[in-house]
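Left out: one protein chain. Kept in place: all the others.
Labels run A and B following the written order; every chain starts at residue 1.
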Amino acid sequence: MSTVVEAQGVSKRYGDVAALDQVSFTLHENRIHGLLGRNGAGKTTLMQIMTGQNFASSGELTVFGERPYENEPVLSRVCFIKESLTYPQHFKVRHALEAARLLFPRWDEEFAQTLLADFRLPLNRKIRKLSRGMHSMLGIVIGLAARAPLTLFDEPYLGLDAVARHLFYDHLLTDYAEHPRTIVLSTHLIDEVGDLLENVLLLDQGRILLDTTAEELRGQVVTAAGPAAAVNEFAAGSEELHRETLGRYARATLRGRFGPAERDRAQQLGLDLEPVSLQDIVIRLTTARADGGSRPRPDRATDPGKEPIR
Amino acid sequence: MDNGRPIFLQIAEMIENSIIDGTLAEESQVPSTNELAAFHRINPATAGKGINQLVDDGILYKKRGIGMFVATGARARLRDRRREQFAQQYLHPLLAEASKLGIGADELKRMIDQWEQER
Partner (left out) sequence: MSERVSHASGPSRVGRAVLVQLVGWPSTLGAAWGTLVLVFLLNLALFGAIHDNEPSPQTGALASIYIITFVGAISSINQVFPFTLSLSLIRRTFYTAFALLQVGQALLFGVLLTLCKLVEDVTGGWGLNLTFFGLGFLDQDNPLLQILVYTVPFVVLGFWGSFIALVYQRWHLPGVYVLAIVKILAVGLPIVLITWQRWWDEIGRWIVDQPSLSLVAGWPLVIGVAMAGAGYLTIRRATP
């Protein structure tokens, strides 16, 4: 599996603020990656650096094995559709498509026309007169029809209704299946795209919190619910991300290895082991950090609010 | 797809169910990875992993250039395997709940008989 993007200790500072802090990761060829994290986590900055639109303060980042900055052979294979994509004032929808056709070597005009029809985009309307949703659709049409070997979507669907979003997912999936390429999806709608992702990169406060496959992540985090004492026993050895208690009943979100053996043990302890959605995993991981770091069990005793009743 | 359980397992299970209930006959062609991915709105690699697991189990086999097919004898094999898992998957929780409620083994048997008669 070859590497498309490789980052080594990439940092980006704006004055005292570190938008990215020692970020290292790799993106693999022909996979769909989710770039997740809260607002201000550094996702957009990272994608701008990947596409040569911004510069790292330090560290090394390569795309297709080369630095992307002002690198024509690399960038002509990259398409970055950002939420804030702006078009020249005088552009109509068809002008934007003409420009994209000129600039993306693998542009598929037929596919673009199909997408336009599906999204019901008016070719001759001025782009600045489009609704927010239609504006987003135009970006999506360009991003998909460009067929760039590395395609990045940064919150591509502001103002899109559920129908249009699912249209996007469906086209993305079928076209990706026929024309595999490396895709990066940055979004808040994690539940909607969770099943589309093969890899997950979670950024928080400029740092990489997670770099794993979606499949693996699903098995890594569970909630264990039952008598507090049993939860405590079961939670020993795994990282506790969150805990709620109700009387002698406790529910803990845990991160660790949960294979058949652990599941048997939970059953013996009378615990309900429940899966956690990708969305909830991300919420738990990012809020655990915001509380001042994730807490392994021993620390919990110092936090009276979260101390279970024994 | 339900959350939590690996999606590829769910895909494999869905195909298995179709084989067990006869929807997918032996020697018939199975939907392609891409078709499965599009239908379930999941990553094609995940769908492929589910299919590959069934290939490894000998449930499906590959005809080069055509696609995946249900192996002869797959249905019987799946049924045997499910039977083995039945106790763990269904009896274990049943007994656990029964003992929590103070229902003994004899009473449980009577309940099952009664249920069967009423059905």
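Just so we're on the same page, a residue touches a chain if its C-beta (ideal position, glycine included) is under 8 Å from a C-beta of that chain, and two chains touch if they have at least 3 such contacts.
Remember, it's a predicted structure, so these values are computed and weren't measured experimentally.
Colleague: Please work out which displayed chains the absent chain touches and list them by label.
Modeller: A
Colleague: Kindly state which of the options A:52, A:156 or A:226 is in contact with the chain not pictured.
Modeller: Among A:52, A:156 or A:226, only A:52 touches the chain that is not shown.
Colleague: Among A:25, A:64 or A:234, choose the residue that contacts the chain missing from this document, as touch is defined above.
Modeller: Missing-chain contact among the listed residues: A:64.
Colleague: What residue numbers in subunit A mark contact with the hidden partner chain?
Modeller: Touching the missing chain: residues 2, 29, 48, 51-55, 64, 70-73, 75-80, 82, 85-92, 95, 98-100, 102-106, 142, 148-149, 180.
One rule holds in what follows: only the chains that are shown with their structure count from here on.
Colleague: List the centre-to-centre spacing of subunit A and subunit B in whole Å, with centres computed as mean CA coordinates.
Modeller: Each chain reduced to its C-alpha mean, subunit A and subunit B end up 31 Å apart.
Colleague: Where on subunit A is subunit B touching in the complex?
Modeller: 31-32, 166, 169-170, 173-174, 176-178, 194-198, 214-215, 218-219, 222, 267, 274-278
Colleague: Where on subunit B does subunit A make contact in their complex?
Modeller: 1-8, 33-34, 37-38, 40-46, 49, 92, 96
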